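Shown here: the complex without one of its protein chains, the others still in place.
Then we have chain A:
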Amino acid sequence: MTTTENPADAPVKEIGRDRRRKEDRRLITGRTQWTDNKALTGLLHIAIVRSPFAHATIKGIDTSAAKQLPGIVGVYTAADIGADQVQLPCAWPVTKDMRSPQRPALAGTRVNFAGEGVAVVVARSAAIAKDAAELVEVDYDELEPVLDMEEALKDGATLVHPELGTNSNAQWVFDSGEAGSGGNATEAISKAESDDDQIVVRRRFRQQRLVPVFMEPRSTVVDPTGEQLVMWSSTQVPHILKTMLALTLGLPEHKLRVIAPDVGGGFGGKIAVAPEEVVTLLVSQKLGKPVKWTETRSESLLTAHHGRDQIQDLTMSVTKDGTITGLDVKLLADMGAYLGLVGPGVPILGAFMFNAIYKIPSYRFDCTNVFTTKTLTDAYRGAGRPEATFGIERLMDEVALELGMEPMEFRKKNWIKHDEFPFTTVSTLTYDTGNYEAATDQAMQMFDYDGLRKEQAERRKRGDVKQLGIGISTFTEMCGLAPSRVLGSLDYGAGGWETAAIRMLPTGKVEVVVGVSPHGQGHETAFSQIVADQLGVGFDDVEILHGDTQSSYRGLDTYGSRSLAVGGIAVVKAAEKVIEKAKPIAAHMLEASEGDLEFAAGKFSVKGTDKGVGIQDIALAVFAAHDYPEGIEPDIDAHATFDPENFSFPHGTHLSAVEVDTETGFVSMYKYVCVDDVGNVINPLIVEGQVHGGLAQGIAQALYEEAAYDDQGTLLSGTLVDYTLPSAADLISFDTANTTTASTTNPLGVKGVGEAGTIASTPAVVNSVLDAIRHLGVKDIDMPTTPYRVWSAIQNASGTSGRADEANVASPGAGLGSTARDMPEGGNL
């Protein structure tokens, strides 16, 4: 057998390798630890009794029949367990005068959305609990539901929470003129109105309400029998949950332990302190027994938080040669009945993203959050950024049309050039790196943009039943949530740092404790790759520990594409500290001075000699601790917290081609190309997987999904029959690629990839649907662009829009593709 001469000098770099995931083995063999799998001796099960009405006062609850059922341990109203006195937390008071209703764990006297819990049944089995829940008689007095955001803000409107005196939660305004980061947008647009060399384009877009639909329904088990009260929960945020439970319920934080075992997806939907988590805890405390709650899918769709749901009124002024002069954004954002953990802040994140990759001299953003009697909204994959990206990328197409410019040419004329980075935007963020030209060139080439345009022209010419449409989205996003000081300036209730700790075990193996909390992202694999490179240890010698506040006591969990860009950097910092702590011990062992040592490939060497000692040997040496230098501790473990100095800014060019059947309105994906710059890539396999999944969710918003309510406030899409997730047969294989400009704000040069696909794809697809049938006179179609809506739009195309649907989404005149000059005045600005 031949050996390489000095393998230690040429280690295989783990970063950049397409390592297969460590996580997979137990997941593909069924050896999983989902919360609902948890079985404890004496475990009791609960079922929640939920309101069928969107808005009603509770006159009485009769639990007597339910209590008679064999196997029932207890039936409790809100008052019985103090659930009506709880104030579930909202950590993001976006303005000083934000109006905040009390959000109880169970409703005491009034329900404010259909599905709100009013009582809880405890039984020996989940089946008995569900049976008994059906026997609980609740006497309601129905109130008017509040469903339409614009109506809700009018004088005399029915109030969701009369005690607040209004349905407005908060108004949040950014004005670049006031901020000093640009001009006054109102003035710029008004000047453009009377300037013959400019046009003003106004559009109204509707961001429909979506449901995250993680595949694992939420579940919580609470065991109060030990010294610490232990909660297992299907959550993205075990650390935040623990601290918030302590603050909310007045429990001593050190008597609480929260565990997020295997968690089956989240997409923002498991960033919460859920009422059911609190109810499970209260019941377990009352009975002194372990208690489990697991939701059904219908409960999940009805009561786990929703996302999106905005009305966007956008105005852009532009010179006739295609230079943007001003952008005004006016949003109404539906909060639903209560404020979620970060709900009010979600649309506000969009404030920084509407200007996107473009140089916009004057910008104004004005968002009003509105209460309605619907399920509350909160973070869903992208959280505020998909909404903004959709708005601006749809608008860019509309303005290009009005100008008679090719949509990509209009974008190119206005985007930040690669040699202009770092670039401080009109919304005050500093984009460190990017190259929109490179990503676009590659995407256009992979897509065969010119070839598809030719095919489109041919199909048009011959009046093909299936028309081809091409849509563009050139997007950026802010990732790596977040610099703590920035969060402070936005009145967010926490920081944005992340923590990691490294334990060097005596046998040379390495345990890495992280504060981020994975639920499908592959942290165990990617972080092992980082540690392997940093410490020069084997990939398989590293174990990543997460999701248990007992081992990982400090962390801010996983959301906002932060796990790598913030959590991964904390891992790097901890590894650096390990090496730093090991250095004097290595010097002692090698009888050399620290200044003569260098560390590479897991080994300290004395420069210019063949003397060296491995870091894993040092771990054993400090464990024995027989011989180490005076004045230091015999320990090379380390703990680090990283607070980012800036967000990171992935970007990309997404191109969609769809076929629209003009006779049925059916839209089929034809081709999808995206080239994303997510900075340096740790594991290309994982990155590609994140992009695929993100695309599927963004495409689903464009084509398939909507949480629809009827005029009584009843959710119509309360099962997976009605809330139509795409299946494999609905989607195609995507062509994905990466360009790379390394981020300069973190040592790995990474940017984050979790949300990119979702943020970018929705406008690309809708732009392509419209592009296919615009020549038939169609101006706009609300999402999701279902066959019925597309067909209706085509049928009504001579002079009206594609809004011939049931959804109550738009005021008259909205979305008609009109420019300012032929549009009725008022309303939009």
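The working rule: a residue touches a chain if its C-beta (ideal position, glycine included) is under 8 Å from a C-beta of that chain, and two chains touch if they have at least 3 such contacts; residues count from 1.
Keep this in mind: contacts and distances are computed from a predicted model.
A.B. asks: Among "Glutaredoxin", "Branched-chain amino acid ABC transporter permease", "(2Fe-2S)-binding protein" or "Heme exporter protein A", go ahead and choose the protein name stored in UniProt for the chain not displayed.
C.D. replies: "(2Fe-2S)-binding protein"
A.B. asks: Have a look at A:Val578, A:Leu695, A:Ala708 or A:Val769 and name the one touching the chain we're not showing.
C.D. replies: Spelled out, the listed residue whose C-beta touches the missing chain is A:Leu695.
A.B. asks: Per the definition of touch given earlier, which of A:Thr29, A:Ser194 or A:Ser489 contacts the omitted chain?
C.D. replies: Counting the whole complex, the residue in contact with the absent chain is A:Thr29.
A.B. asks: Looking beyond the chains shown, say which of A:Gly520, A:Gly612, A:Gly665 or A:Pro784 touches the absent one.
C.D. replies: Only one of A:Gly520, A:Gly612, A:Gly665 or A:Pro784 touches the chain omitted from view, namely A:Gly520.
A.B. asks: For the chain that got dropped from the picture, name the residues of chain A it touches.
C.D. replies: Those residues of chain A that touch the unshown chain are 20-21, 23-25, 27-32, 34, 36-37, 39, 125, 127, 213-217, 262-265, 267, 296-298, 519-522, 685-686, 688-690, 692-697, 719-721, 725, 727-729, 731, 733-734, 757.
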